[in-house]
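In this view, the complex is presented without one of its protein chains, the others remaining in place.
In this document, chain identifiers A, B and C correspond to the written order of the chains, with residue numbering beginning at 1 in each.
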């Protein structure tokens, strides 16, 4: 299997998924009795969810990219798990639209937020599974400059990334806004320059 | 003709087609009398069809990728047949939406399932035609490390892949669920690591 | 300007445009009084238009690809004209949907067909403009193995390609079916192996 074409296909799928987020930005009907300003104001959950999900998918892409940089080749199992990972990424525009629709409605928003948090958790799980497959089960495919210690660091950091999404999913019981808030913090945290430098990033 | 650009274009088309599957995941209207949980539950055929079609297109991409790895160059006939193959792939989000809509409606689902199975059968036929064109009619374009025996193995395995989709199409007479079940099994079968190792995969 | 990135961007835009053609394949509402078979049958213009436009955009991609193979580099003017060419390609899913909608309605179909033919004519004109810019105005950017005679052959063949689309546009006065028929013939003609071999194709 070609690593280059796996990257190209993944880039394509993630690029389309991230752009489809914009389809949830609806143009209010000009026939409405309310003013355009009022209509747009009422749609703020769509704008907030757009920004959070865009940053989140952008960060998925960055991490995906970093993960594939660490391997020298891919095999059937990695490519297949990659398809599953992409399947969870492509669901995000749907769960984003669900969250913003029900935040606006003010009803059913707990369930919608749980599904939103759950979709990010699922994506995170698929990511961990793929990372683990690469680093643990396929040592021959990993760049030989990566030490055992670095592998452990990567797996640990990856597992930690699961916690906030699990929290965000559970927090939907309290309020959909708490879920969106936690997901926003995660996106901002990853967007900021790393405080703990990635010990593997300098090797490549 | 450039093999690299043919791959890039195919990756792009398949990436968009696989992502468009998500457009069939509808956000239930917040105005509905039923609860969100009930509305989402009623849409389970969409989720099932999404997973099966996503895996199926993912596998098409893997096979497409493997097929082009075996050629050293492409010509007008191959590129043109590739366009026809892509045309059958791009139809899959439509036939998937058709199946899930009529599974939900519980009427017209036999025909919808036959069309779904038929669209996968058509894609499979286009794939076989392209593989045959490459391996049989254009021996000069095939990687010289592939032996005659390996070619026969590839063509045989390819032809066998047709059977389940033909079966799935015919089974729509019995029940749309049987069609979806067969297509699920095919996707799972190809997703699992190959029991019979691909004798040509180690050569490249 | 980088030729590789111009190709990648063009591949991306054409891949999305060709896939968006599938958005015009509508799933008939399950609530309709008519049977699914009848509903699908009534949509045949959509299927015919899908096939013709898919092949047409596929052939545009092949020709675009061949055109860029003949240049060794691109400059601002070429890249800008390429954006205009892509703008005409991206219109095709719209004009295709327009044609199929009004073929079904049986009214307004003359105008819809004229717009469909006109959109292909426009794309053809943008293609000729870009080819002419490359071959005539930027001789330094053209692969030096291409002779003056080959350039003239390419420009002549290109100009000839305009005729059927001009004819298809005018023929809309007679009938929308004649327009669709001519566009079908053009697609089939280009899809078949060339009878007059391209004297420049062997050079690269």
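Everything that follows uses one rule, which is that a residue touches a chain if its C-beta (ideal position, glycine included) is under 8 Å from a C-beta of that chain, and two chains touch if they have at least 3 such contacts.
Given the structure is predicted, the values throughout are model-derived calculations rather than measurements.
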{"item": "Of A:25, A:105, A:142 or A:155, the one touching the omitted chain in the full complex", "value": "A:25"}
{"item": "Given C:1, C:37 or C:72, the one touching the chain that is not displayed", "value": "C:1"}
{"item": "Chain not shown, touching residues in subunit C", "value": "1-2, 5, 8-9, 12-13, 15-17, 20, 76-77, 79-80, 83-84, 86-87, 90-91, 93-94, 97-98, 101-102, 104-105, 107-108, 111-112, 115"}
{"item": "Interface with the unshown chain - residue positions in subunit A", "value": "7-8, 11-12, 14-16, 18-23, 25, 27, 30, 35-37, 40, 51, 54-55, 58-59, 61-62, 65-66, 69, 191, 193-194"}
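To be clear about the criterion, only the chains that are shown with their structure count from here on.
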{"item": "Most central chain, judged by mean C-alpha position against the global CA mean", "value": "B"}
{"item": "C-alpha-based rotation, subunit B on subunit C, 0 to 180 degrees, nearest 5", "value": "90"}
{"item": "Interface residue identity across copies subunit A, subunit B - same or different by half", "value": "different"}
{"item": "Centre-to-centre distance between subunit C and subunit A (centres being mean Cα positions), rounded to whole Å", "value": "37"}
{"item": "Shared interface positions of subunit B, touching two or more other chains", "value": "8, 12, 15-16, 20"}
